[in-house]
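With one protein chain removed, the remaining protein chains of the complex are shown where they sit.
Now for chain A:
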Amino acid sequence: MNLDGLEMVAVLVVLALFVKVLEQFGLFEPVSLEDSVEDEFELSTVCHRPEGLEQLQEQTKFTRKELQVLYRGFKNECPSGIVNEENFKQIYSQFFPQGDSSTYATFLFNAFDTNHDGSVSFEDFVAGLSVILRGTIDDRLNWAFNLYDLNKDGCITKEEMLDIMKSIYDMMGKYTYPALREEAPREHVETFFQKMDRNKDGVVTIEEFIESCQKDENIMRSMQLFDNVI
């Protein structure tokens, strides 16, 4: 039968509607190019339990009561027992509303996540806190060095330090006095390297770092900050 153009179109439209209706009733599964999104769902039922209280007491320098308080807070915020990077960033950003703390939070996360499995469990959390709050000055400096050393190769390069510096300045936000200039982080990095880099080889090693910090009075004095945070 000879169909006119319009008739052809009409017939095609009818066919298309028919196919759609069949699809709806599930009688006619069209070939899908990719898995439908609905099949994915995160197995978010991970639950991590920390080691026993005694073990943690041995590993860290916190008292039993302090551990209990810490855990209660931790569990309240993260019922699943672990913090992933997103959560971490979000938590940290609540303290710095004006600026953007996500980069620094990432660095922190990497520093806390000692086994590099992408999540911070309570043990990691408490271990880090123990070093910072209850450790010796050398321990703290060690921890700070670990934080700055982004690729964990034992030395801090200028690029790494620049990244860190920028992330810290980002936390300040836009409204500062005096107004932040573009080159402020870079200048700060230069100052830092001048102070820390003894042999002027462009990188700061751990020994240089600790040595220089111990000679710096300001830093030593400020270390007392952490004595009674908890």
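Here, a residue touches a chain if its C-beta (ideal position, glycine included) is under 8 Å from a C-beta of that chain, and two chains touch if they have at least 3 such contacts; residues count from 1.
Simple rule for what comes next: contacts and distances are computed from a predicted model.
According to UniProt, the chain absent from the figure is "A-type voltage-gated potassium channel KCND1", selected among "Myotubularin-related protein 9", "A-type voltage-gated potassium channel KCND1", "5-taurinomethyluridine-[tRNA] synthase subunit MTO1, mitochondrial" or "AP-3 complex subunit beta". Touch with the chain omitted from the figure is made, among A:61, A:158 or A:188, by A:188.
If you put the missing chain back, the residues of chain A touching it would be 4, 6-7, 9-11, 13-14, 17, 65, 69-70, 72-74, 76-77, 91-92, 94-95, 104, 107-108, 111, 125, 128-129, 132-133, 140-141, 143-144, 147-148, 164-165, 168, 188, 191-192, 196, 209, 213, 218-219, 221-230.
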